[in-house]
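This is the structure I want to talk about, given as structure tokens.
Every protein chain but one is kept in place in this view of the complex.
In this document, chain identifiers A, B and C correspond to the written order of the chains, with residue numbering beginning at 1 in each.
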Amino acid sequence: MFTNASNFVQGVDFAFAVILGISIFFLVTLTATMIYFVIKYNRNKKVKAVQIKEHTWVEVTWIVIPLILVLYMFYIGWEGFIPMRQAPKDAMHVKAIGKMWKWTFEYEGNKQADTLVLPIGKAVKIDLVSTDVLHGFSVPAFRIKEDVVPVKKNYTWFIPGELGDFDLFCTVYCGLNHSSMLATIRVVSEEDFQKWIAKVPVKKAEANNLAFQAVEKNGCLACHSMNGTKLVGPTFKGLYGSKSNVLTNGAARQVTVDDAYIEKSIYEPNADVANGYPQGVMKSYKGIVQQKDLKLIQEYLKSLK
Amino acid sequence: MSEKHNHVEEHRDDEASKLGMWLFIFTELLLFGGLFIVYSIFRHEYYQAFRESSLELSVTIGAINTIALLFSSMTVAMALTAMQKNDKKTALIMIGITLLMALVFLVNKYFEWGHKIEHGLYPGSALMPLLDRGHLLYFSLYFFMTGLHAFHIIVGMVLLFICLFKVKNGSIHPEKYALLENGALYWHLVDLIWIFLFPLMYLIS
Amino acid sequence: MANNVSHTTEYRTLGKVLLFLMLCTFLTITVTGIHLGPFSVTVALLIACAKAYTVMTYFMHLKYESLLLKLLVGFVFVLFVLIILITFIDYAFR
Partner (left out) sequence: MSSGTEKVEYVSYLDHQGKYKGILGWIFATDHKRIALLYMYSIAAFFFVGVILGLLMKIELAAPGQTIMKPQTYNGIFTVHGVIMIFMVVIPGLSAVFGNFFLPILIGAKDVSFPKLNRFSWWIFIVGSIMAVASQFLRSGPPDTGWTFYAPYSTTTGTSVILATSAAFVLGFSSILTGLNFIVTIHQLRAPGMKFFNMPLFPWALYATAWIQLLATPIVGITLVMLIAERLFGIGFFDPNLGGDPLLYQHLFWIYSHPAVYVMILPAMGVISEIIPTFTQRKIYGYKAIALSSLAIAGVGFLVWGHHMYTSGMSEQARWFFSLLTFVVAVPSAIKVFNWLATMYKGSIDLKPPFLYALSFIFLFIIGGTTGLLLGSVATNIQVHDTAFVVAHFHYIIFGGMGFAFFAAIHYWSPKIYGRMYDFKRANIAWGIIFVGFNMLYFPQFILGFQGMPRRYFDYLPQFQGGQLVSSIGGFILATGLFLMVRNLVLGARKGEIAPANPWNGSTLEWQIPSPPSLENFDEEPVIKQNPYDYE
């Protein structure tokens, strides 16, 4: 508690300490009273129960006091939170792109990296972008967390206050490898940051290739590699024209990967399930991959011999 | 309550089943309530598109259906009055008219839907995903809400048919008409929902 | 005997109610025809509420039911309106 990893730690931890303190106070007093009563008024001591009249003032007291306490808790919670939605105008912008199950960070000038490197003491505003389903951008050490919602814009911001590496978790359940959707945030000095960012290459040349973009944009590469490695799904390398062993309604058969098969794989991935891969992991892209993109994807796969 | 307790059991059952019916109506209202929430949110977000889309619906058909339902609501209430007055014949006629009106509604709806479907506007069609988002949502909601409503009409008709037979064979009689009363209550619910659906779907252009 | 369980509404009353409802329907169609901008929904909903109120009071005999039931019906509607309003606290300010 009370580290200085980001500018929010103080507010959040203060609220935490106060609420926890009040909670523990009540837990301890009430439990102690309970145990005391059990011993004091135990039936083994042959005490007879005394019927006690209710007093309105007692009841009012224990309505009013908790009410005041909770309103106070609400207040400090709100105070700790409100700065999180007031990003300074001059903050540095970084786009955090979440897609199943990988984080990518895009700096100004089209530079992409897998680790979020940030200069210390400088406000940074993270624009949260998702290309498929919900993800969660959570850095416990910084006390920040915000959902990454597709299409909708969302953001979070902070000022890193300590050098070092911090864990970034995806907190909103997003499917198979949700638990490995991690990344590192590295806070470095301003100089080191400048050195580092200078070395980050501008997005690959392939970025200009429309066909590649179609594959990239739809997030296929999270599961399918282009270099022959087996990720979640079969690799795209050499896929086109090859023979694929699939299960159709539980029956094994062999198909040739052609345009029609690719189309079917995209729109009804569960109709033919490639052998050795889990069913149901690849979702249907019906309504998402439009006809135009489909053509491009087919073309691109063809080119990946 | 307590004082009535030792009277004939049946009275209390009637009251209970009426209360039960009202509670069920609450449930149904909130079932549609969920859809109304969705509707109002999307209307808020896609105001223009909703207005444009609703132009595609025919106010005339909607109005005819409204009138049919209002009229049937009255007749079913009259059927109950007739039953209470021990006028079996009127009661039968009134239920009959109610059912007829329900049929008019459904036939109308059939043509209305059919028209849309002909134009390729239905959930799951090839055309739908090509619409822009506001229109897509409007028509999805249109089919969903009127579809669910039509389903309630059918359930209501079945209920009233049962009432019709029971009135005819005398098992619903002036001393015992809870079923008819509940059937009528259900039918009014169907009307209530349409009262809100009509302006929200047809009259926002 | 059985009549003290439920009230009997006269045919004439029911007829009048229908007339009123038809009138409302007519009104709501014409009113939305004129351009009232954002108010047209409000008006349409107000008229719809009036209709719903009438249907419940007369057709559904709510007028003659116990106070308890009336309160419950009111409560359900208030609850629903609250839920919609609260949802809009999110959407209106986003």
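Operating definition for what follows: a residue touches a chain if its C-beta (ideal position, glycine included) is under 8 Å from a C-beta of that chain, and two chains touch if they have at least 3 such contacts.
Just so you know, these numbers come straight off a predicted model, no measurement behind them.
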| item | value |
| --- | --- |
| Among the chains presented, those that the missing one touches | A, B, C |
| Hidden partner chain, touching residue among A:Lys145, A:Lys203, A:Lys237 or A:Lys295 | A:Lys145 |
| Touching residue (missing chain; options B:Leu35, B:Val59 or B:Leu100) | B:Leu35 |
| Where the missing chain touches chain A, by residue | 11-12, 15-16, 19-20, 22-23, 26-27, 30-31, 33-34, 37-38, 41-43, 47-52, 54, 58-59, 62-63, 66-67, 70-71, 73-74, 76-82, 84-85, 132-134, 136, 138, 140-141, 143-147, 149-152, 154, 167, 169-180, 182, 250, 269-270, 278-284, 286-288 |
| Touch residues of chain B, complete complex, unshown partner | 1-3, 5, 12, 15-17, 19-20, 23-24, 26-28, 30-35, 37-38, 41-42, 45, 123-124, 128-129, 132-134, 136-137, 140, 144 |
| Residues of chain C (touch criterion as defined above) contacting the omitted chain | 68, 76, 79, 82-83, 86-87, 89-94 |
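Definition applied: only the chains that are shown with their structure count from here on.
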| item | value |
| --- | --- |
| Centre distance in Å when chain A and chain C are each reduced to the mean of their C-alpha atoms | 45 |
| Inter-centroid spacing, chain C versus chain B (mean Cα positions, whole Å) | 15 |
| Per-residue multi-chain contacts in chain B, two or more chains | none |
| Overlap residues in chain A, where contacts from two or more other chains coincide | none |
| Of chain C, residues touching chain B in the complex | 1-3, 5-6, 8-11, 14-15, 17-18, 21-22, 25, 28-29, 32, 40-41, 44-45, 47-48, 51-52, 55-56, 58-60, 69, 72-73, 76, 80, 83-84, 87-88, 91-92 |
| Partner chain C, residues of chain B touching it in the complex | 11, 14-15, 18-19, 22, 26, 29-30, 33, 36-37, 40-41, 44-45, 59, 63, 66-67, 70-71, 73-74, 76-78, 80-81, 84-85, 174-177, 181, 184-185, 188, 191-192, 195-196, 198-200, 203-205 |
